[in-house]
Structures are given as C-alpha cells and as structure tokens.
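Of the protein chains in this complex, one is absent; all others appear in place.
On to chain A.
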Amino acid sequence: MKINITLNGEKKVFNANYDDYLIDVLRKNGYLGVKKGCDTGSCGACSVHMDGKVVLSCATLACRADGHEITTIEGVQNEATKIAKYFANEGVEQCGFCSPGTVMSILYLEKCIENPTDEEILHYLNGNLCRCSGYQGQLRAIRMYLEAKQDEKSW
C-alpha cells in the first residue's frame, strides 16, 4: 500500500506492507537516525514524533502514520546539535545508540512543560533506556541545557 506522510516537513509517499512497522519503513528509506534497540516497545531508541507527540516507531504500524506528520531526528538537527553539545560536555553519549531517541523525548518534554523539575524530566524520559551512562550524567546535561535555554529566553 501507499502511505502519505509529512516527514520532517516534506510530503512523502512510501510503499509499505500493511504489517510493516514505521521504524522499518523509515530506516528502509534512509532515515537511519531512528535506532532499533528492541522489538517490544521497551527501550525508546526508536522514538519519533507523530503529530508532535513522542511515539515508538517500532510499535507503530506504518499505515497508522498515513496522513500524519512524522518527525525523526533528521528533522531536528539544529535542536539536536544544541542538546548534543551538553551531552558531549558531560560525556554522556557513550556508545550513543540511545541518544537520538532520548533527544526526541527531550524535545517533547520541552514542548509539554515549560520549566520541568528533575522528577518531570525523569518521568518524560523514563522510557528511554541507556545501558552505558547510568542516567545521572544525562540528567545533569539535560538540566544544564534547559537552564541555558531559560537564560537565553530571559535575555
């Protein structure tokens, strides 16, 4: 079947089988920033935005994206670069495999909550597993990133 998606702001038509998952269609078409860490919607590595909300692309059938807006890490490169700098500063992109999915969740968190507490950060990111960093450093990096953004705004 043909699937129409507004992908990272561009209108695209993809071929997909009715039982294909969104992650596979995305990766097949070159959106390789979407990573696959499990097959059970448990790790968050495949997180993308659908109509502005975080979804797990490994647990979303591609046909469900028909007529919707999908944003992958490729579509938010500038925002990701900003976050990446804070991650790199703390050294919390170890193997980096979980990072793109985590970035997608951070961007969604920002959208939902103006000035999140640590508790809220953890809540929004709880579905993004990371086996390397131990999470603490990522929390430090996210906090600094958000604070810097606040500072920028108040300027």
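What we mean here is this: a residue touches a chain if its C-beta (ideal position, glycine included) is under 8 Å from a C-beta of that chain, and two chains touch if they have at least 3 such contacts; residues count from 1.
One rule holds in what follows: contacts and distances are computed from a predicted model.
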### The complex's invisible chain, by UniProt name, from "Molybdopterin-dependent oxidoreductase", "Carbohydrate ABC transporter permease", "Menaquinol:cytochrome c reductase cytochrome b subunit" or "Pyruvate dehydrogenase E1 component subunit beta"
"Molybdopterin-dependent oxidoreductase"
### Task
For the chain that's not shown, point to the residue among A:G52, A:G67 or A:G91 touching it.
A:G91
### Summary
Cross-chain touch to the chain not pictured, restricted to A:V25, A:V54, A:I83 or A:L107, is A:I83
### Summary
Note that chain A touches the chain not displayed via residues 17, 27, 32-40, 42-43, 45, 72-74, 77, 80-81, 83-85, 87-100, 103, 122-123, 125-137, 139
